[in-house]
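The complex is shown incomplete by one protein chain, all other protein chains being positioned as in the whole.
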Amino acid sequence: MIVSMFGVLFDGLAYGMLLFLLSVGLSVTLGMMNFVNLAHCTFGMIGGYVTVTLMNSMGWPFLATLPAAFLVAAAASVVFERTMFRRLYRSTDLDQCLLTIGLVFVSVASAAWLYGTIQQPVNLPSYLRGSYNVMGVTIGVYRLFLIGMSIVITVALVGALEYTRFGAQVRAAVDNQRMARGLGINVDGAFAVTFALGSGLAGLGGALAIDIVGLDPSFALAYLVYVLIVVSVGGLGSIAGSLVAAIVLGISDMAGKYYFPEIGSFLIYLVMLSLLMWRPVGLFGKR
Amino acid sequence: MASVAPAISGPHQYLQAQTRWSRVEIAFWLATLLPFVVAPNYLVLASQVAITALFALSLDLILGYAGIVSLGHAAFFGFGAYTAGIISKYGWGEPLSGLLISGIAAGLLGYLMSFVIARFRHLALIMITLGFGFLLLEAANSASWLTGGADGLQGVRMWPLLGIFKFDLWGVTSYWYSLIVLFLLFLVSRRLIHSPFGLSLRGIRENIVRMRAIGAESRAHLQKVYTISAAMAGIAGAVLTQTTETVSLGVLDFQRSADLLVMLILGGAGRLYGGIVGAILYMVARDQFSGINPQYWYFPIGVLLIAVVLFLPNGILGGLAKITASERLQKWMRTLPPWLRGAS
Partner (left out) sequence: MTTPVLSTRGLQKSFGSLVVASDIAIALPQGVRYALIGPNGAGKTTLINLMTGMLRADAGQILLGDDDITALGPEARVRRGLVRTFQINSLFPDLNALEAVTLAICEREGVSRTWWRPLSAYSGAVDEAYGILKSLMLAEVCYRHTRELAYGQQRLLEIAIALATRPKVLLLDEPAAGVPREESAELFAAVTNLSRDITVLFIEHDMDFVFRFASRIIVMVGGRILLEGTPEQISADPRVREVYLGGAHHG
């Protein structure tokens, strides 16, 4: 029982880290612009398909595809942002929801057309496969790699946000957009860069997720709910909030499915609703 | 007062003209009888369209008129559908009372939810409606002893309508049953929209801050319309159960809520006929292209959604209204004989 608990904790942590990568970008951009981007997981899906394509069709090594997944997702997000999203920053949340759901639909259908509806295979290199056995607990190498990578990214993100000029501008814009504009900060520019960065991270998350949760065209819709839970429970614009919410969600989802397979997902939604009613701005949100 | 448009002689006449039935409306409802004559093989589809139109109308009340975003309206549709199915399965197959009970049950659920809905806005509201939808879906999935879970609810048997009309395979009874329910609830909605309450709902949609500044009871209004809308959605779900004699988890699916949103937006939110027109177009197109992979189906739908948001903010009916209001068309219309022009 104890052993299985540690196993669930470890797997849940890895899963939570994945959710964090997928959602942190949305949290920051939502905090800045209040733009409800339901198409965020589309960028995750793009990253996933980039990795699959590069590996299976062009024979790239797995690790080399990761930066590509990041870059392509970021580039795609810039295109969408410039051509569509920016026209709706001052629209109602309904319009924002509709446009981005439309985008999700298009991306799901396109992925189905290009790649079929099957789960995409990914062949991890041998040094990322297998597992250790530490006192009876199975520690998967790939999950360990995932956690390590997420920690590096989190540290880099927090560092960039806390200690760089650009980070200070982003924080100011999240805190109070109008005041930031008044101070002469180029909020639109900072937003565009943050948006690309966040989407790139989602792309990276999508690529890393293939071995854990699989990849098929429904990815953009299926993980949207999880990402939205992380963002709304963690609080808009809060990296720490997203991290905590993602880990808690990852572990409770794993534990729920392991110990209460009948009502696991039910409990997740129940906890989320209760949390939101208790604190509508999320655990770490200010507004 | 010479500059007032000649058609309107005063505020009372103006308001009465708003509620008058136009010829287009009457023609529309007469046309809903056409399937009996023209397409007797499509009555099953026609009753599905009527049910969906009713569901869309219920969403229009809260989203189109009061401006509350809901991504989980299928919760009430599904709740009504399961209620109708379960009471029939356990021995009470009388359709009309079953319909009433299901509507009341969904309305009660909506009333409870309305306390939450009226408190939140923006992202929290989107999340809560979305989460509530998923919660109910998972609950129905888990409680398979009651709902049949993923296998669907089996053993729903409806008694003949009014003790006379059996629900037949061709959908004759189904269609006129769902059409009558749709029409009656349309009348209720039409009444509601033109009432002082309906005006207040539009006020909430347009500017909820200003509503506070005129001392409006916005929260009570929102709760009331949410309850009414939930009951209507529940009735739509119940009609679906009764005419198909089965319930599957699909009635609670997020996809159903999203499709509904698409129909309403395509047709034109905040217009009585927006949801109905949207439902007809969507369901008929869906039927025509039912051969293609459902995943591909969402490509044109997605493109349409994007196009509507960017280029046609008030949906198809909004676009049509704009065209008919244009000067040139008005001029051309005046050259037509009066019986062709229609009212309004």
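Order of writing sets the chain letters: A and B. Residues in each chain are counted from 1.
The rule is simple: a contact is a pair of C-beta atoms (placed from the backbone, for glycine too) under 8 Å apart; a residue touches a chain by one contact, two chains touch by 3 or more.
Note that the structure is predicted; figures quoted are calculated from it, not measured.
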For the unseen chain, which displayed partners does it touch in the full complex?
B
Among B:N41, B:Q154 or B:S195, which residue is in contact with the omitted chain in the full complex?
B:S195
With the missing chain put back, one of B:L146, B:I214 or B:A307 would touch it. Which one?
B:I214
Against the chain that's been left off, what residues of chain B make contact? List them.
1, 3-5, 8, 10-12, 14-16, 18-19, 191-192, 194-200, 202-203, 205-207, 209-218, 220-221, 224, 228
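Assume only the chains that are shown with their structure count from here on.
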Would you kindly tell me how far, in whole Å, the mean C-alpha position of chain B lies from that of chain A?
34
Chain B residues touching chain A in their complex are 63, 67, 69, 71, 116, 119-120, 122-124, 126-128, 130-132, 134-135, 138-139, 141-142, 254, 258, 261, 265, 293, 295-299, 301-306, 308-310, 313
What does chain A use to touch chain B in their complex?
30, 34, 36, 84, 87-88, 91-95, 97-99, 101-110, 112-113, 117, 217, 221, 225, 228-229, 231-232, 236, 262-263, 265-266, 269-270, 272-273, 276-277, 280-281
